[in-house]
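Take this structure first; my questions come after.
Removed: one protein chain of the complex. Kept in place: all other protein chains.
For clarity, chains are labelled A, B and C in written order, and residue numbers in each chain start from 1.
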Amino acid sequence: MTKLALAQRHGLSAREFQTICELLGREPNELELGLFSLNWSEHCSYKSSKRFLKLLPTTGKRVLQGPGENAGVLELENNWCVVFKVESHNHPSAVEPFNGAATGVGGIIRDILSMGARPIALLDSLRFGDLSPFPFPKGKGSSPPSLGEGLGERSQRLLEGVVAGIAHYGNCIGIPTVGGDICFEEAYTDNCLVNTMCVGLLKKSELKRAVAQGVGNRILLVGARTGRDGIHGATFASEDLLGETEEKRPNVQVGDPFTGKLLIEATLEACQLSELIGLQDLGAGGLSTAPPEMAARGEVGMAIDIEEIPLRAEKMTPYEILLSESQERMVLCVKDGSEQKFLKIYRKWGLEADVIGEVIRERVYRIRHEGRTIAEVPVRALVEGVPEPRAEAPGSEDLSPLKGAEGACLSTLLPAQPVTSVTGWREALKKLLHSPTIGSKRWVYEQYDHTVQTNTVIGPGAHDAALLRVKGERFALAVTMGGNGRYCFLDPYEGGIRAVCEAVHNLLSVGAEPIGITDCLNFANPTDPEVLWSLDQTVRGMAQAAQAFELPFVSGNVSLYNQSERRKIYPTPIVGMIGLLTDIVHRVPMGFQREGDLLYLIGKLSGKSGGSEYLKVFYNVIGGELEPTDLELERRLLRVMLLLGGANGRSPLLRSAHDISEGGLLVALAEKGFARGLGAKLELDDLSEEEGLFGEWPSRFIVTIPPENKSAFQEILNSLDVPYRFLGTVSGRQLELNGQEISVEELRNAYESALNL
Amino acid sequence: MHAAVVVFPGSNCDLDAYYVLKDLLGIETTLLWYRERDLSEYDLILLPGGFAYGDYLRAGAIARFAPVVQALPEYIEKQRGLVLGICNGFQVLTEAGLLPGALAPNINRRFICKSVKLRVENAYTPFTQLCREGELLELPIAHGEGRYIASEETIERLKRNRQILFRYYEENPNGSLESIAGIMDETGTVFGMMPHPERNCERLLGLGEGLKIFQALAQALTPGPSPVITHGRGVAQAG
Amino acid sequence: MKEFTVRVLIEPKPELLDPQGQAVERAIKDLGLAHISQTRVGKLVKFKLKAVSLPQARERVSEIAHKLLANPVIERYSVEVEEL
Partner (left out) sequence: MKEFTVRVLIEPKPELLDPQGQAVERAIKDLGLAHISQTRVGKLVKFKLKAVSLPQARERVSEIAHKLLANPVIERYSVEVEEL
């Protein structure tokens, strides 16, 4: 086989191979090809998405570390910092849901750990194909027609495996999984999405970087032994899943949360030593990518001795050792002479720990085997040398007809006969609440330990965002994660805006001020012009919204090639966001608190209602036009919610708050009733049932206030020119509307049984 | 009083328990490495929740051989102090044979994390003396292997000696026999429970009912006259 | 119809990491119980089955093991069928 053919088998293009030869001034040997193939894979190099990521704002007054390290860092108060990042494990989870998801959790945790922070929370955003419907409990109501059994079962199996995998890893290592979201859409049938986010906390002075520095300093490999796991995993992640999974199966990595937990404790102990220069986890690419990245950051070179690496399998070749993606490993750079101290800590915790190399002056990554150099590549060539693919995103003029259901508004899109009659809001609401995308996710989050570490003040299922206290401090952290791919499918620019806005709303609902973003861009094959266009549009929308709120993106991840021969996933940006609540006492609950409280809608009072779950459930239509978000209004809404909530250090005027998202107004109202079983008398006679009650347009909150706060409340809204309307009064145990009522209990039953596997 | 919270490889509620004892109750508390054998310093040995040794094989199966657990029989024999096992700690105590029975995988075969109601079945113990009999406590559970199983004779004996301190109330989340959530040994000094009292010790996290258990311990272990310390045969008597 | 007792033994594929086996092996060594190696922890499934013949029973069991009991991505299995 020629070198070029070999390069192509490594997933490198002819152009890339040529660039490698130029950078080296010679042809690479096979080991070097392996190094390049991983470093230059989409997963590690971001070659197709780099230019889009540049569009995102990354600076702000709290930013201590933006993109470029293992995780982003924001400064909080009293020298506390929050570290966070999101990571995808989509392809591995599609092949082996349990281990794929479990190792995804392990991976993102080590990114946080690499910054020197103790991980304090996990969140997960999951996307699967449609499930076969779950019948209403006790024969009440009718169940919708079957959605094609085989696929529904497959999606259910993936869901079960993924959730069990996340639980397996997260529970064992004692990090609470406090939030996330789950949607079910046909588009994710062949490519499920598993994005996990981890949040860590540390003092500013403890912050670490993934850097190697100081010629002669030692490189340590710690954690698990190296085996033949996932060889070529990162390049595997860069190819379409084209029915080749069978052959690729030996690549499955098995997570070991027990070792992961030991690695956390040992590493946090090691971070206390002043001789630690830098550390990094071994993720995708293993020893072929992490050490050169550390060297690149420190502007040094690195040499490692392959025979010093402890192995799990017999007769591993240098190629296999270097490309192995065995989990639960980290690389440390420590001062020469201090290595024994570090080895001792790791061995105390029962982990492997060995000196495998050193920092060198020449800026190359040198692999030695028994004293002989067997590969040597300039660090910069590996880390930054990849040429950007030439594909251009077509202008939106050329592609706008590709938008989901351009121009269609409800009246033209829908069959003449609505499924529900005018008197049918009760059945419609029940059915919507029973949709797996909207219904309770209790089945999922009860499998996750969400109370360990005893900081979870608001946990999963209780509010729009989770709230974590920091022991000994007044302030608290709010965290949220999610994103709606359907909106981006219909209108990627607007969808990108909404992904950011919705996260902002979630944080504002608990009373917290949003301070920073992490994101994962999940897309199909970027060599497809339509996909590239949607990626470009989505990122522009996200950037626009973030700028409006002055929010920085400090970390993120990109997952491309999420498509099969049959299906592409929707363009799916997942946004993770952190909010700061200055005084935890001032948190705002989601649900109705007291009878007699006044109920208001704040924000945009009417709009186009496309892309709604209502359209999907009742008309099997993914379509309609999206109402464009008014970012000026959003900015005022943010200020209003901060003034009404507890973020300003005073006690909130609000008794409860909830944003309106999937399902629209009535779904949000019903959800507000579940916490205490309280109902409301609603005055909504002027709203049309289908669009008004169930439409999904942006920029809306439902809040309740005690009657005595009415004038102060109105004053704030008027002064900032934010529209609002009275919706009714909290009362009784029923939702009452248009002279009809339904008990909150009955709604809750429909909601709770939506996902009962 | 001096408390020890044991740290096994894989413990993950050790710091939570430490926080309650040390920061909330101001008790002198040491994080005790699992290789330690000398327990003579400590009035309370707390085996925390988590996944000691990853819970591989069975929860607690490997941890029971840890030196610190091997030292427990003597500690108990000598009536040196109290032993509290929470969740994984309870599993370790049953595996070690220091409490009767076993904890099998939950009947629904899944991990369960939620808040449950417990009924106090015996309030005359150093662990429950600040509760009323029949009182309901709401505490979080978070476990995959919490289904309490024991032979009929064992269950009979537990009942007769009033060694069942907590039962799940209304809903039995994991399929435990007799809805058992926590049991004490015959000496009245060793107590294991699946729910996590340390996770509900402050109003911020619930009603704070879990604190009663730690306060009760502290009271029982603080020198001075205390009518309810029931070392030895006190248990049956108190019933 | 005859009755058969069946055992299906399932274990992690040899090339994959077996964290459980690793932990068990380390424990046994630490306890000084024995010098053991290559420890793997898997599953055992036992049941009774009715079929007309041993070959038919074997075939059924293989199908069950393949489709349901073992996860072919990460596990391999062996089947033992005996007439009662």
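Heads up, the rule we're going with is that contacts are C-beta pairs under 8 Å (C-beta built on N, C-alpha and C of every residue); 3 or more make two chains touch, one makes a residue touch a chain.
Computed from a predicted model, the values in this text were never measured in an experiment.
S.K.: Using the contact definition given at the top, list the shown chains touched by the missing chain.
M.R.: Looking at the complete complex, the unshown chain comes into contact with B, C.
S.K.: Touching the absent chain in the whole complex: find that residue among B:Phe51, B:Phe65, B:Phe111 or B:Phe191.
M.R.: Touches the omitted chain: B:Phe65.
S.K.: Please output the residues of subunit B touching the missing chain, sorted low to high.
M.R.: Contacting residues on subunit B, toward the hidden partner: 57-58, 61-62, 65, 94-95, 101-102, 104-105, 107-109, 149-151, 175.
S.K.: So which bits of subunit C touch the chain we can't see?
M.R.: 6-7, 9-11, 21, 24-25, 27-28, 31, 33-51, 60-61, 63-64, 67-69
Keep in mind that, in the parts below, only the chains that are shown with their structure count from here on.
S.K.: Report the inter-chain centroid distance for subunit B and subunit C in whole angstrom, where each centroid is the mean of the CA atoms.
M.R.: Each chain reduced to its C-alpha mean, subunit B and subunit C end up 36 Å apart.
S.K.: Scan subunit B for residues touching two or more other chains and write them down.
M.R.: 53-54, 56 - these are the residues of subunit B that touch more than one other chain.
S.K.: Could you say which residues in subunit C touch two or more other chains, in rising order?
M.R.: Answer for subunit C, listing residues that touch two or more other chains: 19, 23.
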